[in-house]
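With one protein chain held back, the other chains of the complex are shown just where they sit.
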Amino acid sequence: MIETVFGLDLLSALVVLPALAALLLLVLPQQKRLIRWVALVLGLGLAALAVLAFRHYQLGEPGAGYALEQSTPWFELLGASWHVGIDGISAVLVLLTGILTPLAILVSWEIEERVNMHMALLLFFQTGLMGVFVTLDLLTFFLFWELSLVPMYFLINQWGGPGRQYASVKFMIYSLGGSLGFLLATQLVGWAVSAQLGAPSFDMVTLTETWPVLANTVGATFLGIPIETVKAFAFIGFFVAFAIKVPVWPFHTWLPDAHSEAPTAGSMLLAGAMLKLGAYGFLRLVIPLFPDVWVAELQILGLPATNAATLFAVLAMLGVVLGAFAAFAQNDIKRLVAYSSVNHMGFVVLGLAVAAQAWGEQFIAGGTERLQDAILATNGAVLQMFNHGLSSAGMFLLAGAIYHKTHTRDLRQYGGFWVKAPIYGGIFLFTSMASLGLPGLNGFVGEFLVVRGAWPVFTLLTALAMIGLLFTGAYILKGIRSVLHGPFNMRWRDTRLEIETREVLAIAPLLVLMLVTGVAPNWILPVINDSVTRLLGGLAG
Amino acid sequence: MAFDFADFRFVPWLIPAGPLLAFFLIMLISNRARLLPASDQAYGGHHPDYEGMEVPVVRGWSRVLSVVIGMAGVLLSLVVSLHLVSLGWGYGHHFGEEVFASAIPWLDTGTTTFDMGVLVDPLTVIMLFMVPIAVLGIFIYSIGYMAQDPRQSRFFALISLFAGAMLTLVVADNLLLLFVGWEVMGLCSYLLIGFWFEKESASAAAVKAFTTTRVADVIMLLGIVYLYLETGTLSFREILYNPAVLQQLATTPAIILGGSAAALISVFLIAGTIGKSAQFPLHVWLPDAMEGPTPVSAMIHAAAMVSAGIYAIIRMFPLFVAGADPHHGLFNGPLLLMALVGAGTALFAATIALAQNDVKRVLAYSTISQLGFMMAALGIGAWVAAAFHLITHAFFKALLFMASGSVIHGMEHGEHHVHEHAHDDDHDDHHGHDDGHEEAFDPQDMMNMGGLQKRMPVTFITFLIGGFSLAGFPLLTAGFWSKDEILADAWLGVTHGYLPHALVFILLALAAFLTAFYTMRQLGLTFRGEARTEAARHAGLGRGVVSVTMTLPLLGLAVFAILAGYLGVPEDFPLFGALFSPEAVGGNRFHHFVIETLPHNSATAFFAAVPDMQASAPPFMLVPVATSFIVALGGLYLGHRMYWRRPLRAGEADPLIKVLGAEVHETLRRKYYLDELYERIFVRPSFWFAHRAVDEFLDRGIIDGILHLIGRVFTWTGDLLKVLNSWLIDGVGDGIPEGIVALGLRLRHLQTGRVQQYLLYIAIAAILIGIVFAASAGTMVTAG
Partner (left out) sequence: MIPLWMYLVVAALLFCIGIYGVLARRNAVAILMSVELMLNAVNINLVAFWRYLAPQDMSGQAFAAFVFVIAAAEAAVGLAILLFVYRTKRSVIVEDVNLLRW
């Protein structure tokens, strides 16, 4: 199989080429048609590379750890290196990002102003995302993490809806606020580990081996501070940054604003790929690095003793339930879809909380009673990340399609569109049902696995989360009823409402994936299962 | 494992494949529309004309092709099903322990794999007999019923998906696949109830159906999850045929709420059935589901949706019985729950049905009531009787719905006729039912009917057969035999002095009486006497394809509504037992066939730990049979007296109002005000919570409030720093040059322009410097 592209290894190419492609777009002559086609072709080429990377992992030896690994010294003084590699979890997200970008480009054909800049920003954004997903070095992880903010800020700020100023600034500042702690925690971890190893290192593989057992080697204190405190600070730093990105309730209010004001392609990538950064961060860093912190007993305000993992699960449950209620309350179609992300990512978080609890217990006490629960929940969480990427991107595409034609996002202005737009109606229904988690479509498999994993670990919380699942149905039906059902609003009598062929082409791959994943999830699940089992079981030894 | 359809174990996979394939083919290929003005005749029926706006209307060839594809799909599954039915029926005594099953790996779960598969056992076989036949009838009927609809292709696609989902559910070998079919059916019912989505009421009914069943489904999902957790599998065979697993489930304490794991799982699963099979308190969606086209009602009420709930419980029955033995008076929570809910619902729904005037609504409540019979039967352990009633009910209820659909169609036809003649001049501007007329005239209201006996004789006869079967008219109809078996099972328990059996027996007997009464009331109001409106006077199906396709299925199903019962005649029933269940064919054929589905003989060592699911059919007893006779005939007689012998005239009030009293009647007519109650305690608080509490208070108020507060604090700090900057840093920066300027302004006074003054300064300076030099020279000298 191909392992190098233009002399670069495949993963580095996935990171570098989008940026180069973006630069190319900026220097091309300013003809919209040309730019659009070139951008699409470049996007598709990159998608092919992403598929290639995924296939590479899929066909590789099961349980072999990271595939396509490459390491080159980069900033030796700090111990940072250009270390890339993918396991099943990142392979899935690389695939998702790779697929979504050309579709976003295709949807962006509707953009008429500064086309080349718009397309270039989408590709720059891809660089940021791919960088986070493939890197195995904490410092470059942080670098790409921050890098991904910038293009999105400009996409919202320049091409967004009426409230774009507020939304983009809120998005940017909120994310940067989280990054602050992230940066400090990164340095703390790097410093402590270098004190332990004698040489600086930000390599994630090394970190996951050395940091959790820091107390064994460094002693009870570091820099005169008890090691527990150091760990707790680093934990909080990481936690807040990733929690904002996911977003975990109550760090979610940037999301409805950013999503609803962003241009369609921006919303697609934001919900489809960017939210996964946070969950990926938890899975790659916070859960492996802090098993003892997750399950350390906490006493808050006289409440029964609990631990961080349980609190995390409580937040997940609140995200599921309150996200669904909030979505139900919206009258703005894009805000409704945006809140559905809070609801769906809540399930991801619930799965992650189970993994944190189980891995923590396993780390402290040994034993594998929770192992199967944790594996199922984490499988479900990762699958849910992929599924949510498909369905939320699809939903935003459809919301954008209708917004583009009616220039309003107010659900109360719609009504009965199924009369005039039968194809749009069919696709809207299909995507809504995938989002709702209808068995037979993709959303269900992930949710089923998460609930199965979470039920024995967080029984009551899971039962409460079912209320959220119920109201998922309520808000999805509200969306369908407002847009498609009811008497036709004669205001749109002469407006063309049917979906464009271009938009059908952009959403078709998503629909196919939704159906295939729902009917035969095993095309992707072994990839996830393999890595998750290794992550939770392999690290135990 | 690869699919190999030459191997008969893989054949069940093909059963749902036909309709599912038909769904995709119609949706992706054959569903083609052209744009027509909405005022065009082709866009008539139930749709508004939208001031002549252009709307898509299905093309002629697309209509035909879609019907053909849909029919082909259902015929394929019918053929395959009947093949399997004949294989299973002739398999012999071991069918049940041995089954046609195959599975493929579906999902990796850690180091294990979840398998998805199909299973055909005796229970599946009887469902495979009932479902495709009923579905075929419904499909044929839909050709005519939907012939005027501009979206007939879509209708066939959806109804194919519906059938495919039901068949998936029937052949599933595990609870997850069953749940897939279960939910897809939920979606289909949502889409089909809301098929005429322009009508607010249809759209609302669709949402209500989906939401209400979803309440149940999420609870059921928990049950599935919990079962999966405890057993590590969801396969029916692995759980139900495994005494060790059942034993463990019955003894493991539940994860929450006390009780055993088996009981909690059972309660969760029963909740699912309460939603799907429309039992109290989640029955509210089913009557509203009448907003859909009538074939859909038949589909939901007979062939698919509601049967699925009962089927799922029968399928998993050993789980519900785990740790109990109803045939020996040992009850557990889940069984009591089923018995109470079922018997209560049966009576409760029957009372509501008394006071309904909508021809389909009466049937809807009768469905709820009949499902209550099955549920109650399951609660007392009579699962075979429940299965029997499930089958017979499906046939006669499909028949009744389609017959009522014919009535409605006929009424619409009559209304159309009247309308055209009244407005001969401007009939181009109006067609079918546009907005104004829909409100004025309700073709489903029985008060508008009357006298249809003469106008629609075939419909009348078939409706009569269906109605009598529903009422349990003794000896002749299928409904009698199945209902009788339930009552017999209950009585058997009563003879042993078991209280739940007694309760079930009394409530069901009362419900059966009411059923017979309201059936007769419906027949009388609809068909008897003189027409009460002009539309009823001109009602009729017309001629041609529409009439033929809508009549044929009625005749076919009428046959089943009578004959299906003779499969399960108790062998010791006087005369009929010898006639229909002779020793030569092994007695009560239905019972002996179906009972093999579940372990039923605890004498064999293998099932020693599993309680006896049901040893044999109850023996012939006089009391239940007499009760059956009395309630059916009594109810029919009473109805006959009140509505048949002296038919209602136009403008006359329902005689029932006088009998019951206006207040009671109104309470029944308003369904005990449950819809209003739910509106007040569930729907409105949800809206309030979502809008006020979560969106406005929590998200915009508190969370965004805190964010904005943080933002404001930083802005304020920034302002402070700005002030600080302007006087401290700017003060210093600007102060230095300003000071220099001020100094210069003072010093410039030295510059007088007078040379001599300058010279004086120089002289003074020279002298001073000289002095300093002198002094320092001195010190230097001293120092040196």
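Lettered A and B in written order, each chain numbered from 1.
One rule holds for everything that comes next: contacts are C-beta pairs under 8 Å (C-beta built on N, C-alpha and C of every residue); 3 or more make two chains touch, one makes a residue touch a chain.
What you see is a predicted model; the values in this text were computed from it and never measured.
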Checklist line | Chains in view that touch the one left out, judged over the entire complex | finding: B
Notebook entry, point to check: Pick from B:94, B:722 or B:748: which residue touches the chain that isn't shown?
Noted result: B:748
Margin query: Using the document's contact rule, name the residues of chain B that touch the chain not shown here.
Written below: 748-749, 751-756, 759-760, 763
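Convention: only the chains that are shown with their structure count from here on.
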Next item on the list: Find the geometric centre of each of chain A and chain B from their Cα atoms only, then give the gap between the two centres in Å, rounded to an integer.
Entry: 33
Item checked: Touching residues on chain B, where the partner in the complex is chain A -> 27, 33, 48, 50-51, 53-56, 105-111, 151, 154, 176, 179-180, 182-184, 187, 190-191, 194, 197-198, 200, 203, 206-207, 210-211, 214-215, 218-219, 221-222, 224-226, 228-229, 255-256, 686, 689-691, 693-696, 698-699, 703-704, 707, 711
Check: Once bound in the complex, which stretches of chain A touch chain B?
Finding: 170, 173-174, 250, 252-253, 256, 322, 325-326, 328-330, 371-373, 375-376, 379, 416, 418-420, 422, 426, 429, 433, 438-440, 444-445, 448-449, 451-452, 455-456, 459-460, 462-463, 466, 469-471, 473-474, 477, 481, 484-488, 490, 493, 520-522, 525-526, 529, 533
